[in-house]
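Dumping the structure here so I can ask a few things about it.
Up next, chain A:
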Amino acid sequence: MLNRRALVAGLAFGLATGASPFGTFAQEKLPVVASFSVLGDFVRQIGGDRVSVTTLVGPDGDAHVYSPTPADAKAMAAARLVVVNGLHFEGWLPRLVKSSGTKATVAEATKGITPLEADDDHDEKGKGGHAHAHGHDDPHAWQSIANAKIYVANIRDALSAADPVGKASYEANAKAYLAELDKLEGEVKAAIARIPAERRKAITTHDAFGYFVKAYGIAFIAPQGVSTEAEASAKDVARIIRQVKAQKVPAVFLENVTNPRLAEQIARESGAKVGGRLYSDALSAESGPAGTYIRMMKHNISEIEKALTAGPA
Partner candidate 1 sequence: MLYDLLIGPFAEFDFMRRALVGVAALSVSGAPIGVFLMLRRMSLTGDAMAHAILPGAALGYLVAGFSLPAMTVGGLAAGFAVALAAGAVARATVLKEDASLAAFYLISLALGVTIVSLRGSAIDLLHVLFGNVLALDDQVLILLAGVATVSLLSLAALYRPLVLECVDPGFLRSVSRSGGVVHLTFLALVVLNLVAGFHALGTLLAVGMMMLPAAAARFWTADITRLLLLAAGFGMVSGYAGLVLSYAAGSSLPAGPSIILAAGAIYIGSLLLGSQDGLARRLLPRVHLQR
Partner candidate 2 sequence: MSAIRLTDLTLGYDRHPAVHHLSGEIATGSLTAIVGPNGAGKSTLLKGIAGALAPLSGGVALAKGKRLAYLPQSADLDRSFPIHVYDLVAMGLWNRAGIFGRIGAGAAHKIEHAIAAVGLTGFERRPIGTLSGGQMQRALFARLLLQDADVILLDEPFTAIDARTTADLLELVRRWQGESRTVVAVLHDIETVRQAFPQTLLLAREAVAWGETAAVLTPENLLKARRMVEAFDSHAAPCQRDAA
């Protein structure tokens, strides 16, 4: 009697947790599609073993000009959850969602974030229109760790909604990860503090660090607009060179998806130092210096500190 009840209870419990008394059938992972590498990393950190993540725009990829492949549509169709950045970062995504016919829920990681306007986070802007694909908001919200925490929270909630059984697991993972992000934030702020105040400025080719600038007090000046398509005018370049010379901006940074030559020319002519590669729109490959979000931020701040504290202005 007791045995039989135990057996039934065991069976029920087994079925509830996905284990079978007849041997194991593999626990089915939740198929998730993340639009680009930073989101992919977050989903993996929070989802752990319960999820199987496909990232569309991979390491070193450029989400601004990405062209989805048939393989992407397939992954999309098989997914139960799609995590996107939002703020018009992925212009190509709505069409892909539609054409793949997916029944997945689409979750915006930036829900609840106060977006920055792409135009007003630099002091010396006087430019007219950029050839801007995004609209008015700067989509690179993950550059501020405070925002990254909101991303994590949103993703945790989305995963829990898609897979209620794993809710506890997701919450635990998220809590642990948020703690790591706290630590990261502390490190970043400390690094910035170590840079003398008058040297906290740099030039970079891609205007994707708006949130970083606002959160941590470094000024980034860009010769081009936010998207990779905009072209520089002689006037802009002249202005930046004058500015670098006048304000004694110490360094120029190259970004991993756009053409570095312009930044090099500006550095050469203005006397600024060329800093290391900064990662903004995508992670590097696993084996590279910025394979996860945390490693990316650590790499960036380390390069920034190195370039801004070294050498003469």
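Definition applied: a contact is a pair of C-beta atoms (placed from the backbone, for glycine too) under 8 Å apart; a residue touches a chain by one contact, two chains touch by 3 or more; residues count from 1.
Picked so that all candidates are chains of the complex that A comes from, given by their letters.
Only a predicted model underlies this, so the values are computations on that prediction, with no experimental measurement involved.
Colleague: Thinking of the complex as a whole, which of 1 or 2 is in touch with chain A?
Modeller: Looking at which candidate touches chain A, I get 1.
Colleague: Using the touch definition up top, name the residues of chain A that touch candidate 1 in the complex.
Modeller: By the definition above, chain A touches candidate 1 via 57-62, 65-67, 69, 127-128, 228, 230-238, 241, 257-259, 261-262, 264-266, 268-269.
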